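Following this message is one structure expressed as structure tokens.
Complex shown without one protein chain; remaining protein chains in place.
Every chain is named by a letter (A, B and C) in the order it is written, and numbering of its residues begins at 1.
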Amino acid sequence: MTAAPDGQLPLLLERIDRQARERFGLGRVADYIPALTDVDPRQFGLAVALVDGTCHAVGQADVPFSLQSITKLFTFVLAFRSEGDGLWRRVGREPSGAAFNSIVQLETESGIPRNPFINAGALVVTDILTSRYAHLDYALLGALRRLAGEPRLYWNARVALSERQTAWRNLALACFMKSHGNFDNDPELVLDNYCRQCATEMSCLQLARATRFLARGGRGDTGDPPVISADQTRRVNALMLTCGAYDGAGDFAYRIGLPVKTGVGGGIVAIVPGVASIAVWSPELDTRGNSVAGTWALEALARHTGWGHTGF
Amino acid sequence: MTAAPDGQLPLLLERIDRQARERFGLGRVADYIPALTDVDPRQFGLAVALVDGTCHAVGQADVPFSLQSITKLFTFVLAFRSEGDGLWRRVGREPSGAAFNSIVQLETESGIPRNPFINAGALVVTDILTSRYAHLDYALLGALRRLAGEPRLYWNARVALSERQTAWRNLALACFMKSHGNFDNDPELVLDNYCRQCATEMSCLQLARATRFLARGGRGDTGDPPVISADQTRRVNALMLTCGAYDGAGDFAYRIGLPVKTGVGGGIVAIVPGVASIAVWSPELDTRGNSVAGTWALEALARHTGWGHTGF
Amino acid sequence: MTAAPDGQLPLLLERIDRQARERFGLGRVADYIPALTDVDPRQFGLAVALVDGTCHAVGQADVPFSLQSITKLFTFVLAFRSEGDGLWRRVGREPSGAAFNSIVQLETESGIPRNPFINAGALVVTDILTSRYAHLDYALLGALRRLAGEPRLYWNARVALSERQTAWRNLALACFMKSHGNFDNDPELVLDNYCRQCATEMSCLQLARATRFLARGGRGDTGDPPVISADQTRRVNALMLTCGAYDGAGDFAYRIGLPVKTGVGGGIVAIVPGVASIAVWSPELDTRGNSVAGTWALEALARHTGWGHTGF
Partner (left out) sequence: MTAAPDGQLPLLLERIDRQARERFGLGRVADYIPALTDVDPRQFGLAVALVDGTCHAVGQADVPFSLQSITKLFTFVLAFRSEGDGLWRRVGREPSGAAFNSIVQLETESGIPRNPFINAGALVVTDILTSRYAHLDYALLGALRRLAGEPRLYWNARVALSERQTAWRNLALACFMKSHGNFDNDPELVLDNYCRQCATEMSCLQLARATRFLARGGRGDTGDPPVISADQTRRVNALMLTCGAYDGAGDFAYRIGLPVKTGVGGGIVAIVPGVASIAVWSPELDTRGNSVAGTWALEALARHTGWGHTGF
């Protein structure tokens, strides 16, 4: 509940940086997307964006990495902003209790995905946004650039293409939902958008800045109007806490106790409401698809700062 | 994050009491246990136990009701205190994504229940406690009396018997886990204990007092040593947030944002860490088995006090 | 076991024709494909092709109807002839125990469909044939024309298009199998072929003739070489008996005891090995998707001829 004295934060981050690197070799880089396997596994970056506008970072915090599922957070916020609670007619908000790409629950629940942070749910969200934006891929990129205050963000075209060519499972999910009437656009078109957004690259520093609004009641870094309302922000964080780490959400809540969103690129973003947003990255994953060194670092940071289990 | 000015809390509670009663008739009293159907459905009680030791209550806050699944919280704390993290060898800590009494997940996960707050998980917890206490039923009652500071707590023998006679589904769960080697005692014996504990009766006032330690870092009302450590308390609350409302956990987190545990007797307990414990009760349930008026009151209280989404 | 005296067969068929029509109104025409709903529901046809080359027919036995899933039998025979037992690397031969279009079993069994007579299995079979034939749609039509001894067989282009435009569930199945490496061609291309073959139309007389080889150890009507060997024929019949009526296979075996294949166009084909092939058609379906009057007629015919439970 009490933030670490800011003066000590840099020292703490440096120690975590050193110790996190001792975890190298304990996980495996994601191999289900060919283009992702090229990344050098022995990298670690960590950035903390405090609500006062300052940032602290260590390691490869300025190396761009593939956001992958972390973009589900951004597309959800975008859709939530425009649709409000009407969004929940199309997607649930319960933990899935199954793998991130399971199709079984769709069958038992008539094509309504359990939540926006599993693949099926994110596809519905992308379908909604595809109806709203003429060029969703560029619209999303524009939104991310504004949030991160960084005009040079791109998706990696090679990774996007690689994902698109192997997206059969996601295409199956989309077609299945369309068969239940829960998909408006052509699944192929939505998949195009989905794969581009997953291939978006950011560094830890950029990611921490781009999510700072979730630690600040919806208000971004600039003087612009809030991204979403304070009330909506709390609900986004609640959803991240219960559904942000796939089938490991309960374990993350138990061990770390912060709203998070993870990605198979090795990135994790965590929110300390009222205090800071955190982005950590290291490519090697555990068997559940979460970054080994990243998870360790987040747990250590949460424990030593007292940020963990905020509000518990 | 900011508690309501204490001076206004009584007025707020009175207004909630009035408005909650307008929900009478919108739900149905639990009928799966014959003895539970006798209760007068048009009752509502609410008690708030602040960490400073004071209590506020409205409605039938001193009428004892059947705790049912709320006892899963107490047995879990008891087992967690004695077993520590060793407990997680026997039970998981992930949301279930299925009904409270589902047996399907047990089959796919080799007899390890998803978490301690679904029936299968609570049965494992009771099995652990049955090994540890010669007379678990009385041991648990003693613990509850100390926590509530009330020597006259009992289980309702008629309800316990009624549940015991219709406990076939729970017996199936216990036998299934025993077939997987995840059950030490005779299932019949554990069921005896389980049904007695479920039939324990408390009033809202007693229940709010008995759970106040979860709002106070594990320290109870008396000068006794803490019930559990501050660190363990945070983890219990994290578990309540992700798993405390069966398959409605995501919805509760989204709408209310507090650690809760619900029961089919119509009771709900909620924790505002550092601030208060809340107990609310009204017998009519929604289709998910949660109290209609109780849920409404909890949401209203959380919103008007700013206690909701604490930490988000 | 003993065939009905041939002299009495015409009389029996006439009686069945009369009584079957009393079942009109008890079922519903398939509505999941728009173009199928146009058919006049009050029709009934029945044709028996004896192994001696003669045919007996009553009712609308010369009205073409949409074969739908009955084509799964023909595509399976075609693939079995060319692939032999190698086929079983791509598809199982166990009853599914689930609905004809379920995707759940695919997930638990890594993309291998349970048998060639559910949608997923028939899609794999069509995928195999798509690799083998440059123009599968015409190749299949040619094969059916030779089997039926009827050069004027076609698929209904309007029905094929209607099915193709609503084929999202089947597309999901195909994409899902492709994600598991159990699909060689582009799912869209295979779906084109699949929908055309499902829309093929035959009359009862044509269908009975086209399947007579299954009652005659694989030998067709003409002097051509056998369609498949006697041994293969027995195995096709065994598969029809255990898997030919979707999730009603056990019930059909119990009540009728003949190898069958049903379709949602209202057609059913049944084989009496060594005796006859039977085709029956009436558009109204029961809740499982089998023709009401057709099933009744088949059961009556099997019982009165003694053909039912042949070999039991």
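What we mean here is this: contacts are C-beta pairs under 8 Å (C-beta built on N, C-alpha and C of every residue); 3 or more make two chains touch, one makes a residue touch a chain.
Everything numeric in this text was worked out from a predicted model, so none of it was measured.
Shown chains touched by the undisplayed chain in the intact complex: B, C. Of C:43, C:66 or C:115, it is C:115 that touches the chain left out of the display. Among B:54, B:131 or B:179, the one in contact with the hidden chain is B:179.
Summary of contacts with the chain left out: across C:75, C:130, C:156 or C:310, the touching residue is C:310.
Residues 1, 92-98, 105, 114-115, 233-235, 237-239, 241-243, 247-251, 253-254, 257, 259, 273-274, 308-312 are the ones on subunit C that touch the missing chain. For subunit B, the residues touching the absent chain in the complete assembly are 102-104, 106-108, 166, 168-169, 171-176, 178-179, 183, 187.
We adopt the following convention: only the chains that are shown with their structure count from here on.
Centrality by C-alpha centroid: the chain sitting nearest the overall protein C-alpha mean is A.
Of all residue numbers that take part in the contact between subunit A and subunit C, over half occur on both sides, making this a same-residue interface.
Of all chains, the one whose mean C-alpha position sits at the greatest distance from that of subunit B is C.
Per-chain Cα centroids separate subunit B from subunit C by 56 Å. The distance from the centre of subunit A to the centre of subunit C, with each centre set as the mean of the Cα atoms, comes to 49 Å.
Shown for subunit A are the residues that touch two or more other chains, of which there are none.
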